[in-house]
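A single protein chain has been omitted from the complex, and every remaining protein chain is retained in its original position.
For clarity, chains are labelled A and B in written order, and residue numbers in each chain start from 1.
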Amino acid sequence: MLMNFDKLGAWRWILSGICALMALFLLLPILFIVALSFGNSRWLIFPPPGWTLKWYGELFADPRWLQAAFTSAKIAAIVMVLSVAIGLLASLALVRGRFRGRAVLRGFFLTPMVLPVVIIAVALYAAFLRLGLNGTLVGFVIAHLIVALPFAIITISGALETFDPSIEDAAILCGASPWEARFRVTLPAISHGLFSAAIFSFLISWDEVVLAIFMASPTLQTLPVKVWTTLRQDLTPVIAAASTLLVLLTVVLMIAAALIRKGKSR
Amino acid sequence: MTSPYLHINGIRKTFGDVVATDHVELEIGEGEFMTFLGPSGSGKSTTLYILAGFQDPTAGDIRLRGKSILQTPSHKRNIGMVFQRYTLFPHLSVGENVAFPLRVRRASQAEIATKVKRALSLVRLDGFEDRMPANMSGGQQQRVALARALVYDPPVLLMDEPLSALDKKLREEIQYEIRRIHQQTGVTILYVTHDQEEALRLSDRIAVFNRGRIEQVGTGPELYASPATHFVADFIGDSAFLTGELAEVKNGRATLRYADGTVLTDVPMHGVGARGGKAELMLRPERIDLSDAAGPQGASLPVTIEDVTFLGNNSAVTARTGWGDPLYIRLNFGHPMMGSVSRGDRLHVRWQPQDAHAFTKE
Partner (left out) sequence: MLSFLTPARRGSGLGMAMPALLLLLAFFVIPVAGLLSRSVTEPVAGLQNYETLLGSATYLRIFFNTFLVSGLVTLITALIAFPVAWALAIMPSRVAAVVFAIILLSMWTNLLARTYAWMVLLQQTGLVNRILMATGIIDQPVQLTNNLVGVTIGMVYIMLPFMILPLYGVIKKIDPAILQAAALCGATKGQALRRVLLPLATPGIASGALMVFVMSLGYFVTPSLLGGTANMMVAELIVQQVQSLLNWGMGGAAAFILLVVTLALYALQLRLFEGRAR
């Protein structure tokens, strides 16, 4: 009875053991950086000889970190809005459209997700060199949008597929114009999908490293680029402090997402 | 004294606060076809799962040929089972599904070949070896499952509502197959269903489950003719219940008094009843008769006819007793009253003394 936990006998403990070890393996590095960010060892001795907040002090004292975080947030916010808007239109076309080749188009929209990011990054880098978009906010937004869009399309079209279009037809028969019906009936019904798409898009842009390395200039860089360049010089605990704040953000977003899901199921 | 072939001995199983089965006690003879009949949630599957070793009882024992099997893990119990859901291995062909029990027992190729062929022919699926389960109908899949459960000659075959996913016609067809296979192989079968017709058609004996307990065990005719409890009387066959006051209980015989003053004496009484308590009189529509004249004291009631519906080979008559309870009577075609009864007639229903039963009202 391999699918009955109580009837597995000794295997039950082996499986639980592997599961626990795997959970530790996934969790420990994260806890480890959090601990290091409060440790006073410059050389990242673990366990730290003492505790301090000075790495956070250094982090906030350096305006380049704050600026990078601000740039990241700005880019991620713009990407989020554009990705949801363009993704919604594209999903409506894919799910509700009546034209030939929708399956092919869908496959095409998803390709940026399956191609190695490094290829997209290098290709865009070459194109932007010609267009003069390197090191600009527009360049960043376009690059991040390309990789965020597939996730938005998957999420939103998933939500649209479970929504019965005849409800929209009913609204139109009640006198609403097609666009009015879409705004008043369809959008609220798929709001959870839009919301997930927004969170996905924001996080993808916020965490994106490879594209950002190519788009960045000395005057315009995102947080991951700042982490990346610092990392290549040395493993300063300031990065631990920055990483801890990023983990904190992840936890907050996960709890928010869980609460929204709970709210939806009610 | 010889021990029974299979002895389900005081099985109790609880899930937290839920009592799934309680003191289930049953002796099953070798080669017997025993059916567990009862409503949903009455503990039939739980009992079967404990036999199969999927669950451990909270208390009690299961003995096969006098030896407890509770310590034996499922895969060594050598028991066959057909499940309610389709449980063929979807990645194996029909032939490999049936061969599976033999392969894990490391039987020889030659033995596997002959036994698989024999088992498939037993369920009338000769030549289906290379089909994949996904390409078969539900009825065919259940027959393969039956072949797979029988191919290793298990001493006991468990079947948990194996036909409930099939439509009525197919169900009846496979019921006959199961009967034939039972006769042909002589295997002991424990069969779960909540369909009384199926139970009556298939079984040697039926155990009626209710709320985790066995209410009564017996052959179909026994359960019909002398139900031990109100539940069994209600579950098997049609019946009407007339609630009255217990005037007297003596030697398992009751005297009942009704609101309009009617008194019925000498009714077989089941369960403990105290004088002054309530009791119900059970009458089956096909076991009572309509007549102009009253019958003997205690086996007859005056009624008023409310409705008569002609149903071809019989007529369904609705009558009302003097105190207002409805009562149903079935008149077979050719009954002298069949053409003459009509609404508003005042007549008498009569019955054989052994056909009425009184139960204490719960």
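For the reader, a short list of remarks on this structure follows.
What we mean here is this: a contact is a pair of C-beta atoms (placed from the backbone, for glycine too) under 8 Å apart; a residue touches a chain by one contact, two chains touch by 3 or more.
All of these numbers come straight from a predicted model, not from anything done at the bench.
Contact with the chain that does not appear here is found for just one residue of A:L66, A:L137 or A:I172, A:I172. Within the set A:L59, A:I153 or A:L220, the residue that contacts the chain not displayed is A:I153.
Residues touching the missing chain, restricted to chain A, are 1-5, 8-9, 11, 14-16, 18-19, 22-23, 25-27, 29-30, 32-33, 36, 43-46, 86-87, 89-90, 92-94, 96-99, 105, 108-109, 111-112, 114-120, 122-127, 142-143, 145-146, 149, 153, 165-166, 169-170, 172-173, 178, 203, 207, 209-210, 214, 224, 227-228, 231-232, 235, 239-240, 242-243, 246-247, 250-251, 253-254 (touch as defined at the top). In the full complex, chain B contacts the hidden chain through residues 52-54, 73-81, 83, 85, 87-91, 100-101, 103-105, 145, 148-149, 152.
One rule holds in what follows: only the chains that are shown with their structure count from here on.
Averaging C-alpha coordinates per chain places the centre of chain A 59 Å away from that of chain B. Against chain B, in their complex, chain A makes its touches with residues 1, 4, 7, 9. Interface residues of chain B, counted against chain A in their complex, comprise 54, 73-74.
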